[in-house]
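Only one protein chain is missing; all other protein chains are in place.
Our next item is subunit A:
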Amino acid sequence: MSASSAFNDEKGGSSSVGEPEYGHDPASGGIFSSDYKRHDDLKEMLDSNKDSLKLEAMKRIVAMIARGKNASDLFPAVVKNVACKNIEVKKLVYVYLVRYAEEQQDLALLSISTFQRGLKDPNQLIRASALRVLSSIRVTIIVPIMMLAIKEAASDMSPYVRKTAAHAIPKLYSLDPEQKDQLIEVIEKLLADKTTLVAGSVVMAFEEVCPERIDLIHKNYRKLCNLLIDVEEWGQVVIINMLTRYARTQFLNPNMNESLLEEGSGGDRTFYGSDEDEDEDEEEKEKKAETPAMAKRKPYVMDPDHRLLLRNTKPLLQSRNAAVVMAVAQLYFHLAPKAEVGVIAKALVRLLRSHSEVQYVVLQNVATMTIKRRGMFEPYLKSFYIRSTDPTQIKVLKLEVLTNLANETNISTILREFQTYIKSMDKDFVAATIQAIGRCATNIGEVRDTCLNGLVQLLSNRDELVVAESVVVIKKLLQMQPEKHSDIIKHMAKLTDNIQVPMARASILWLIGEYCEHVPKIAPDVLRKMAKSFTNEEDIVKLQIINLAAKLYLTNSKQTKLLTQYVLNLAKYDQNYDIRDRARFIRQLIVPTEKSGALSKYAKKLFLALKPAPVLESPFKDRDHFQLGSLSHLLNAKAGGYQELPDWPEAAPDPSVRNVEVPEWTKCSSREKRKEKKVEKPFYSDSEGESGPTESADSESDSASGSESGSGSEESASRSESEESEDGSESEEEEEEEEEEKEKKKKKKELKKPVQESESEQSSEEEERKHQRKTKQRKSDSESESDEDEESESESSQSESEESESEAEVKKKKKAAESKPPSKPVKKESKKEKKEMSLLDLDDFEPAPSPQVTPVNTFLSNSLVTDLEGLSLSDTVLSPATIAPSSALKNYELLHRITGEGLSVEYCFSRQPFSPDANMVAVQMQFTNNATADTKNLHIEDVKLQSGMRVKEFSEIELLPAGETATAVMGIDFCDSTQAANFQLCTHTRKFFVSIQPPVGELMRPVFLTENEFKKEQGQLMGMNEITEKLTLDMKCRNEHTIVQRVTTAANLSRVPCGSDKECRFAGRTVSSSSLVLVTVATKEEGAAQLTVNCEKMVIGTMLVKDILLALTQ
């Protein structure tokens, strides 16, 4: 009773406080006995006023529960303490209550009012815990109360409470399934929640309550994809599994063309087949050969939402949580195009280093995968080599994988490995190895003889199990080509004297019977021996003896007639009715009597028919119809509550269901239009950032992806944006494919044209492609505002299409050739679209960023603060106004249209983190060409800076057609000074001297602080670092909202939550040196106010005070 010693200590303590009446060591082991008098003593302790005594008692009670002892008779005494002030006592009472409430329903009701009170507590954590306990009490009578509480909590301010509500849903559902409809409503509401905290829990609730209501996911699909990376790991698993199912119902099979190919190229190919279908080149060749067939089918274009899912889950392969890695792996296995599935192999192999239980599950799944996609794991063959210290089950699974991976090239190494395994001490494993050798031999013809010889050698092994297993396997192998191997059969016939394992004996007898004409002399002798020992044999052996006798009788009745009679007579009186039946049946069949019917004529045909060789198959063969990673897959049987993985739909359901209504201000073109655009130009289909309007709701992943390619090599940047290089190449392949096809179609037309023209066409096309690359590059350089980027990009490409007549012509032809929408409407539409786009562009330039658009960049920000900004919690915990700089970004003029000779340039501080360098301020420029001629080669030269300052130029804008606008983003490190950055803006003809001078408010980035942190930081920035100014607020600026708005407009700061409504606090850090900037505006009567700025950099502080003063007083 080591526990008692711990209690002794505490007991000693409490008695020293002065409770002599309990001095008689109540902590001795005896309490745990079911002596009820001892419980009286616990009751007494619970009734006392001392918290320490109550605590002591509760601890002992919980210890009893933990050990599985019954403590239910204490219920009344315990439940009284539910309202106890001491938190630990209260917690333990909750533990007790949840455990026993179900058994003592009436008494449990006494505690309900406490929880109901708790649900109204101002503290979110108390609300949450009250709901948690209330919903855990399984008392049917309180269902309505629970329902009400859940509904209320679902719209709670605090995301934590909402999370708890999500957790409570399946509890209530299991208590009373009739509440389903109401619960679905709550789930629907919570699914719309934008916080990462809630997402995992609500999807879990969804899976338990209404997994069939896939329609509820549509509107939240993109949001879930985007939030995924920030959801806690357990939630990630649930969401990924659910999204796998979702994607299977909503998108098209990305491998459908390949599967068509596979069908087309003939069904003679097995997975074990000698010709390797994984070979890329071969596939390429085939593709060319099959193109006529392909042409019938539409080229597959992946739905951008499908791509979004694949892209956003991929980083999770790096998770430390094996369950998350497995979830992503199965998602890729079930959803990704064949060429991309490979990425999961490495991660899965990594898991093999983990605990043996993890290995066990992973290997099961790898075994299934290797059957379908062998090529994927081939490079990791050696990782599946077996160590003598592995547990048997792991060994067997690794063996399975090795067998699946075997092909002509690696079979020799694998067999050499197998040879060492056969020597293992673990006999079960040796048996499995022998079977594996047999399977390799059947699958790979070249090594069949080698394997057979090896197995025959094993027949002289000392271990009977090994021999027996070998016999069984040899039997199967011999069946494939018996005529060559009569000596092996002879050898095996001799074994009957020694071998005792029934299965092996049976196998030998069957072999001899089947091929008795190959061993005509030995066979009758074997039968003689067997007849002698018949009565002592196992049932399966007996059956085979009868079989052998029958076959011999038919082929060699002279020698064996009597023996057969004898055996059949013995069998007639056997205890086993199967054997009796068999004997009777065979006698009738082979021994001709007058009664025997027509059948006996065919006896020979019946017994000595050519039997097909058995196919040695992997036990993992068709397991992939279960969702990988699931319990059902592991057990190869449907587990309760398993949701079938649906087949891909023939035609994709309407993708617009995933559109989310866009707030007015974005004026985003509807998704249908985007779609159309995409159909026109499959070239863009893979370029990213088109995850749709929802993107604006989550700028995080985008900014991150933007940054990634921005800092990546130029090449990859020129490709689709945030795809990793593999994906990139893949998409290019697709592109090429499409290109190829286009080319082909075009060629048909070209036949009629003069050669010259086609040449020019080609070159112009090339040029165009270059342009597109460039624009993309520019786009990736420009920042995280995916929407804007996309618009500008598509716009510029649009404009390109209009640019020169010839090019437009070409395009038109191409479009016509593609025979998609008729060319005229397309043209019109694109024009209309263009107009809309440019309108949009202007709008976009002065966006009123939504709360979520605040600069966020998880992976690039140098400090936590930016991270926290992204915290989707914050926007709900605080009032929405807190972070939103609800005013427009201010535009500054860089180059007037008159001085710029038609080129005008405006810039604004976009307040987004500048991805290539976090110490730089992002400056967004908008170039407008008002002249009549095109402007070319817009770039920056001759940068003159103060020491320490740095500039990251935007990449050159090749072409700015007349009347068009373009945007670019450059980064400037101002070194936390308001010195101007001077440089020359060059076009192909002229140079303009320009300078950018930042207002002090733009030299910082917002930081998320809690009230306490703010106070603490402020305390450290007193004295010289604090500047205070009195002011009178502008008449229009006397409410909190306007103050926040004006301050955040003047400076890029974020609001700090604050308990008092008289104060507004803001925090930020300077971009270059990360010095903290704290701003406090305290309001008093009649518009009087006090502004305090704390900043380590006094210059910044002083200037900021001036700017904010100005903003607040005007």
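To be clear about the criterion, a contact is a pair of C-beta atoms (placed from the backbone, for glycine too) under 8 Å apart; a residue touches a chain by one contact, two chains touch by 3 or more; residues count from 1.
By definition in this document, contacts and distances are computed from a predicted model.
Enquirer: UniProt names the one chain left off this complex as which of "COMM domain containing 4", "Dihydrolipoyl dehydrogenase", "AP-3 complex subunit mu-1" or "Large ribosomal subunit protein mL51"?
Expert: Looking only at the record, the undisplayed chain corresponds to "AP-3 complex subunit mu-1".
Enquirer: Determine which one of A:Lys43, A:Arg99 or A:Arg448 touches the chain that has been left out.
Expert: A:Arg99
Enquirer: Where the complex has a chain not shown, which of A:Pro520, A:Pro592, A:Gly641 or A:Gly948 is the residue touching it?
Expert: That would be A:Gly641, which touches the missing chain.
Enquirer: For the chain left off this view, which of A:Ser356, A:Ser412 or A:Gln481 is in contact with it?
Expert: Within the whole complex, the residue contacting the unshown chain is A:Ser356.
Enquirer: At which residues does subunit A meet the chain that is not included here?
Expert: 2-3, 5-6, 9-10, 12-14, 16-17, 51-52, 55, 59, 62-63, 65-68, 86-88, 91-92, 95, 99, 102, 123-126, 132, 135-136, 138, 158-160, 164, 167-168, 170-171, 174, 196-197, 201, 204, 229-230, 232-234, 237, 241, 315, 318-323, 325-327, 346-347, 349-350, 353, 355-358, 360-362, 382-383, 385, 387-389, 391-393, 417, 420, 423-425, 462, 629-632, 634-635, 637, 639-643, 704-705, 707-708, 711-712, 724, 858-860, 862-865, 867-868, 870-871, 873, 877, 1010, 1012-1013, 1074
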